[in-house]
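Missing here: one protein chain of the complex. Every other protein chain is in place.
Now for subunit A:
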Amino acid sequence: MSVAIKLRGCGKTWPGGTVALHPLDLDIAAGETLVLLGPSGCGKTTLLRLIAGLELPDAGGQVLFDGEDVTRLPIERRNVGMVFQSYALFPNMDVAGNIGYGLRVRGIPRAEVARRVDEMLEMTRLTEFARRRVDALSGGQRQRVALARAIAPRPRVLLLDEPLSALDARLREELRQEIDALLRSLGITAIYVTHDQAEAMALSDRICAMERGRIAQIGTGRDLYHRPANDFVAGFVGDTNRLGEELVRPEQLALHPSAEGEWTVQRATFLGPFVRVKLRDAAGRELMVDMPDLATPAPGARVEVRRRGPA
């Protein structure tokens, strides 16, 4: 059911001359969840819309679904599911009407549509809202309807463009886990756009980090975090210290109070799970260290810094 996707030489230049994407190649395995991660304006949505069939790549670009060239196939014939940040639910249909829409336009018999809609309602825990107007739902419920609507016709690939960005932090975490469970159980090829690195880490099989219309690095969350390809990736997926040539994450360091220590504590900020300590040395270099909230040194204290051993 789900497909492997290949992009070959896909670039996108807007009529005004803005280059949203430099020609790029991308391979997504069948059933994989790939997260497109990057700051606003780096071309994530454009790349997603090329795969969806909502935009045409510049001349020479190719989009392949399981080897079949779909570059010129319009979105209505690509069999892709889409989920938007703004939900984009049909206001003139109720919840069940929205979920069944993709089945109805395919001419599937009514009884079959009803059965499938019930199944979707149950899967997304929306059964009691089946006859609700969509504008009488909360943001989280709306996005679950959008999700159910997108997967009801069993698409070949699911495309999600910042689906959680309009929700508040608590709901975002809850729904993220639901989406994760859903993607795992369906085994569907999914491409998920976000600018939130925590979301990317939690959901992805692999992350494709993007920078100004180019792919900066593709790899697992661990790869990007521990072996970032460049400073941009390193900085985007977490805070970093530069020790000579090496990049070190703040939680990979440990402090030891010592009168001869070369570092002085500037500031210790309590962040809940840990305390972030900012240090400075005589040469004015700065260092961040994350540590448990146990024996936090006071500002002005002299400390030594060591790398934590492997846990």
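FYI, contacts are C-beta pairs under 8 Å (C-beta built on N, C-alpha and C of every residue); 3 or more make two chains touch, one makes a residue touch a chain; residues count from 1.
Keep this in mind: contacts and distances are computed from a predicted model.
J.: So which of "Dihydrolipoyl dehydrogenase", "Alpha-D-ribose 1-methylphosphonate 5-phosphate C-P lyase", "Pyridine nucleotide-disulphide oxidoreductase" or "Putative spermidine/putrescine transport system permease protein" is the UniProt name of the chain that got left out?
T.: Its record in UniProt gives the absent chain the protein name "Putative spermidine/putrescine transport system permease protein".
J.: Where the complex has a chain not shown, which of A:P39, A:P74, A:G235 or A:P257 is the residue touching it?
T.: A:P74
J.: Pick out which of A:T18, A:S86 or A:Q177 touches the chain that's been left out of the picture.
T.: Of these options, the touching residue for the absent chain is A:S86.
J.: Return the single residue from A:V105, A:A136 or A:A181 that touches the missing chain.
T.: Considering all chains, including the one not shown, the answer is A:V105.
J.: Given the contact definition stated above, which residue among A:G38, A:P153, A:G213 or A:G261 touches the chain not shown here?
T.: For the chain that is not drawn, the touching residue is A:P153.
J.: Which positions on subunit A touch the chain that was left off?
T.: 52, 54, 74-82, 84, 86, 88-92, 101-102, 105-106, 146, 149-150, 153, 159
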